[in-house]
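Here's the structure, in structure tokens; my notes come after.
As you look at this complex, bear in mind that one protein chain is not there, while each of the others sits in place.
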Amino acid sequence: GGHAKEVKLGIIFGFTGPIESLTPPMAAAAELAMKEVTDSGLLLDAATVTPIRADSTCVDAAAATAAAERLITSDKIDGIVGADCSGVTGAILANVAVPNGMVMISPSATSPALSTAEDNGLFFRTAPSDARQGAVMTEVLMEMGIKEVALTFTNNDYGKGLATSFEEAFKAAGGTVTITAAHEDGKADYSAEVGALAAAGGDRLVVAGYLDQGGSGIVRASLDSGAFDTFHFPDGMYGALLEENFGDEIDGSTGQVPGTDSPGAGTIREMGDANGFDGTSSFVAESYDAAALVMLAMQAANSKDPADYKGKVMDVANAPGEKIYPGELAKALQILKDGGDIDYVGGTAVELIGPGESAGNYRQYEMKGGKITTVKYR
Amino acid sequence: MSEPFLIGDTMTGGYGKGPDILHDCTIAVNPGEIAVIVGPNGAGKSTAMKAVFGMLEVRSGSVRLDGEDITKLSPQDRVVKGMGFVPQTSNIFTTMTVEENLEMGAFIRTDDFSQTMEQVYHLFPILKEKRYQAAGELSGGQRQQVAVGRALMTQPKVLMLDEPTAGVSPIVMDELFDRIIEVSRTGIPILMVEQNARQALEIADKGYVLVQGRNAYTGTGKELLADPEVRKSFLGG
Amino acid sequence: MIVVEDVHKHFGGFHAVDGASLEITKGSITGLIGPNGAGKTTLFNVIAGVLPPTSGRVTMDGEDITGLPPHELFHKGLLRTFQIAHEFGSMSCRENLMMVPGAQSGETLWNTWFGRKRIADEERALRAKADEVLEFLTIEHLSDHKAGQVSGGQKKLLELGRTMMVDAKIVFLDEVGAGVNRTLLNTIGDAIIRLNQERGYTFVVIEHDMDFIGRLCDPVICMAEGKVLAEGTLEEIKANEQVIEAYLGTGLKNKDQLEGA
Amino acid sequence: MSEPMKNTFLFALVGCLILLTGFMQSWNTALLILNMGLISAIMAIGVNLQWGFAGLFNVGIMGFVALGGLAAVLVATPPTPGAWSAGGYRVVLALVLGAATVTAAVLVNARLPKGRNRNMITLAILVGGFFLYRGVFDPGVAAIEAINPAAAGNIGGINLPILLAWPVGGLLAAGAAWLIGKTALGLRSDYLAIATLGIAEIIIAVLKNEDWLARGVKNVIGLPRPVPYEIDLQNDPGFVENAVSLGLDPVTASTLYVKLGYSVLFAVVLLVLLWMAQMALKSPWGRMMRAIRDNEVAAEAMGKDVTRRHLQIFVLGSAVCGLAGAMMTTLDGQLTPGTYQPLRYTFLIWVMVIVGGSGNNMGAVLGGMLIWFLWVQVEPIGLFLMQVITSGMSEGNALKEHLIDSAAHMRLFTMGIVLLLVLRFAPRGLIPEK
Partner (left out) sequence: MDFLNAIVALSNFVLVPAIAYGSQLALGALGVTLIYGILRFSNFAHGDTMAFGSMTAVLVTWWLQSLGVSLGPLPTALLALPAAILGCMLLVLFTDRVVYKFYREQKAKPVILVIVSMGVMFIMNGVVRFIIGPNDQKFSDGERFIISAREFKQLTGLREGLAIKTTQGITVVVAIIAVALLFWFLNRTRTGKSMRAYSDNEDLALLSGINPERVVMYTWMIVAALATVAGVLYGLDKSFKPFVYFQLLLPIFASAIVGGLGNPLGAIAGGFVIAFSEVTITYAWKKVLKYMMPESLEPNGLVQLLSTDYKFAVSFVILLIVLLFRPTGLFKGKSV
């Protein structure tokens, strides 16, 4: 325990590998939160927070473990923001974080399996489990009266998990999934998938993939061949690129992302603009929140020792207390310092439930005139 | 005696970083002459030829062509200078057709070489039959004919042959020797390694016997043939 | 001993061996001659199992061996050399010979871990044998040299040396003489005769050197265009008009002129 | 420098690098690198058996490594309750049927005379068999996958100690290699390479998509371990006491203890394999293999059954890779089929073999350890380089930011540079074949 002048936080994201284009803004957001805290001079003994990046590669468990090991045992970090992909997150958690008693808050590992992973209370995530999203998605589609969809998912734990939970929920609600076809990310060509999807047909194509990966490829090929012109997008497909790449071509398409009507999301976007990263890119707000939560928990525990502050993460994230939005970290630190209570809302309306994962608020949107327009929140 | 047209003068050298194979070995040939190198296996005959052609480093000594020192030239520059060479092994382009092999022989020529090609086909009629076949599919003797044909295509100023008759049938061998004599008559010096030594020495103006990388005997073809010691040790009695 | 019955080997439309039939008697040294491209090597390859015949049959001691893979024929006592030397380039000359004998107990993986004593004994004997052969071929100084880096003729000698490492029944020699020094070739000829007489090896020899054929072979078979053209003693063959025309020729035309000049 | 001197020096160098990591970074990092280095060395031995000894260009290492990983799941996890009765037996039956179909087709092909008749019958058997197989298989799979899909949905394992999974992984890989070898070993050089690469992709595709087997892309995490858990150690008063008496804090002591445990296990396996490979290489068996590698036609003519020997060494090498794969999955504690990428699991191993020196077991081991070390350490090295380069630039400089941001990409970049440098100064590998 004890006070300190310096707090080191590890950021373990896949800076190389399949989601390498998502990670830079994510890391930037997390680092922004840290800078905010450092600048406030209110954390512990006016500690400076130093971020240390490490590459999870997203896919190579061994390399990710080694990187985490180095951060903890050699750089002596006090908490981990990360990892990103569920697979490497599980590996780091089991092999490094738990043995070393290190707190980990992942902004983007959404696999339902992580809910039950052995974590000694060290693991949290600001992204909701995919199980929840499947249900939300079904609601959205059913409300629009769409009963028949084709489904394609990116063939990894995220895509598969989401597809399964969606399919289950959708069928239970009386809908039909005409085909469930996996697609691999980063491949050269998606004609085969689109061919099969088109043949199966459906009112809408649900693309449980990544926007800057195969998901876009599928959408592009579907549009070009005239197979589908309206889609439904889960969180991985949300981002500015949607407007940029497709614009009004996909008018009428719908989707949902974790998000709230809380002003937080907008703030993150503005912060992004001001600091030169894309605040609307996937999991950027979650990354900011993950970093913020680590530091707020430290403040609440008045210690940078994970063993002390791991118990405080849930407290600062949830009610009761004063609602805290992005950019208000100084205020939050002050309240905590004064012994008050906060309810961190952040960019994604964080609400941690059960085993320390986001309860999952979603923003439903529609493409109108080539722009992403929010329909409502649920 | 004046300087020979092509001379590998007191050459010493070996492969890569390995030991010396050649020791002060000298071979020379003049226009209109046929010089034949004989010697036991591994004596360094092929090595000497390669050294003259610049395919291995000559550590001391020099190679001169028409009075010019070419020791430092690369093999392809020597080709341009008019030297033609048929190596002992892997001497054809196996994946290319017979005709393409011959064309490659004429690579540096800019004039019309169809005439020469006809001559080669005339010399080795079987090659004309197989002109569109990949050279790698030929029989051993046929390959050898392609190899010699390729060198003839260059119309070289000096021709070097490493065992051109190995594996060719008697009738072709006779033809080949005939042709070699013909070529040499046109004033082109010919340097040749032969294990068919008796036949080769008969037509040779000059003979070298190499043993362990050294000149052991040198003389006219006739002299060497007449030397009982040489006959017994190197020509098979 | 070996009977070749109407063997055909076609490459695409080309008939390299075109209905060759011949018989090789036990204990003979048979010479096989013929112009370049006559199909001699191809016939060897068919007999030795390298190429499957298009049609026809090969028997050895009455047993049909058509299409048997080379390694099985080896164990039946059939050895051959290659016209274009096939050395094991990255191995030393001695190893090139030592690898030949079959049924080495050290070739079983298990023994390499648990039968090391036996292997060591066998190796010693093999090594002695290999050195003996190398010495005979006058290349004992090259025993530790990589086979890929010896002279062309020496490779041919290794080729021959391999056949001397084991007790064979029948040995096919494809132009072992080409590129070998004539003096040494005579020694080799003597050795072949000795093996033939003392140990009863049968030999089939392809050669273009008539002196060599004449010294060793009886009978001599001449092939041309994939068929057997003539068969008999060398004298008979030499007198055969067709053979002269296709193969032997009438000697140098230019030589006399050269001497006249 | 003499041969043995140089080699000792090189090994000492790698040792020093790891020690240096221990001093400069942390002992945990050092041990982690050592452990994966040991596994990599084993894989490199496997590849070296195939390439260095026999000249087989196998680029399907990833597949065999993954099969080893599968073995870890099938052996060490507890069976999923109800999965066997729900569909397990059905699936096994289907697989048997499938195998029978193929066998029947092969037999028919071998027995019947050539001609249209044969082709038709073979085709009929194959098509009929396929539908029969799917008919039995699909419902079984559906039933298994329906059982608690979020956490299970697979058949589970047989709950034996995970150490047993290592030999089983080897066997599994050997079995697959035998099948592959029987069909594909007629291919040569790069054709064999791409064929094996393809087979590895197929194996991964099966692992990813057959959820009933090992949960597919949903991953299996939390595999049991052959060594104690850190938490248990930290809660064990005896251990804590010992740690404190050594002047270590319990957390560090426990993590080091666990890693050392792995190191010992891996080192034992490596040494045994290395000894076996060395003995084989130096024996007539190794000589025969080299002869086959140098010239198949001649080896065949000298009575060596090239096909059989190729198969033998292909199976052996693959088994070694499978064993290493099982060990790796054990160390990771999880099986994540999506992470099997040719770059990491095939080509990196090849880099190890070539840099170490193909045809030489010591070289393979050295290459395995060294390249793994670099693979892990180039990241900080790259970052460090960037910091050095940018140190002269002013704060907030756009180029500086760009450079620092790109640091992560410098990882592969640095790896490339190091690779080229090593191969430039030792073009035949650090410890070349004699």
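Just so it is clear, A, B, C and D label the chains in written order, and each chain counts residues from 1 on its own.
Note that in this section a contact is a pair of C-beta atoms (placed from the backbone, for glycine too) under 8 Å apart; a residue touches a chain by one contact, two chains touch by 3 or more.
A quick note: this is a predicted structure, and the numbers were derived from the prediction, not measured.
Student: Among the chains present in the display, which ones are touched by the chain that isn't there?
Tutor: Per the touch rule above, the missing chain touches A, B, D.
Student: Which residue, B:Ile7, B:Cys25, B:Val58 or B:Val79, contacts the hidden chain when the whole complex is considered?
Tutor: The missing chain is touched by B:Val79.
Student: In the whole complex, not just what's shown, which of A:Asp212, A:Asp315 or A:Glu366 touches the removed chain?
Tutor: Counting the whole complex, the residue in contact with the absent chain is A:Asp212.
Student: One chain isn't shown here. Among D:Leu19, D:Leu187 or D:Ile231, which residue touches it?
Tutor: D:Leu187
Student: Which parts of chain D are in contact with the chain that was left out?
Tutor: 51, 57, 183-184, 186-191, 193-195, 197-199, 201-202, 205-206, 208-209, 342, 347, 350-351, 354-355, 358, 406, 409-410, 412-417, 419-420, 423-424, 427-428
Student: When the complex is taken as a whole, what residues of chain B touch the one chain not shown?
Tutor: 53, 55, 74-76, 79-80, 85, 87, 90-96, 100, 103-105, 107-108, 150, 154
Student: Can you list, in ascending order, the chain A residues touching the missing chain?
Tutor: 18, 20-21, 155, 179, 181-184, 186-189, 191-196, 198-201, 212, 216-217, 220-221, 224-227, 241, 244-245
To be clear about the criterion, only the chains that are shown with their structure count from here on.
Student: Which chain is the middle one, judged by CA centres?
Tutor: Central by C-alpha mean position: chain D.
Student: Per the centroid of Cα atoms for each chain, what is the distance between chain A and chain B, given in Å?
Tutor: Centre separation, chain A to chain B: 76 Å.
Student: Centroid from C-alpha atoms only, then distance chain B to chain C, rounded to Å. What do you get?
Tutor: Using C-alpha averages as centres, the distance is 27 Å.
Student: Chain pairs in touch?
Tutor: A-D, B-C, C-D
Student: Report the residues of chain D in contact with chain A in the complex, numbered from low to high.
Tutor: Residues 24-29, 32-33, 36, 149-151, 208-209, 211, 216-219, 221-222, 229-231, 251-252, 254-255, 258, 328, 331-334, 336, 338-339, 341, 344, 375-376, 379-380, 383, 405, 407-409, 411-412.
Student: Given the complex with chain D, which residues does chain A contribute to the contact?
Tutor: 15-16, 20, 24, 53-55, 59-63, 65-67, 69-70, 72-75, 86-88, 90-91, 94-95, 98-101, 111-113, 116-118, 120, 131, 155-157, 159-161, 164-165, 182
Student: Taking the complex as given, what residues does chain B use to touch chain C?
Tutor: For chain B paired with chain C, touching residues are 15, 39-43, 45-47, 88-89, 126, 137-142, 144-145, 163, 166-175, 177-178, 181-182, 195-198, 202-203, 232-237.
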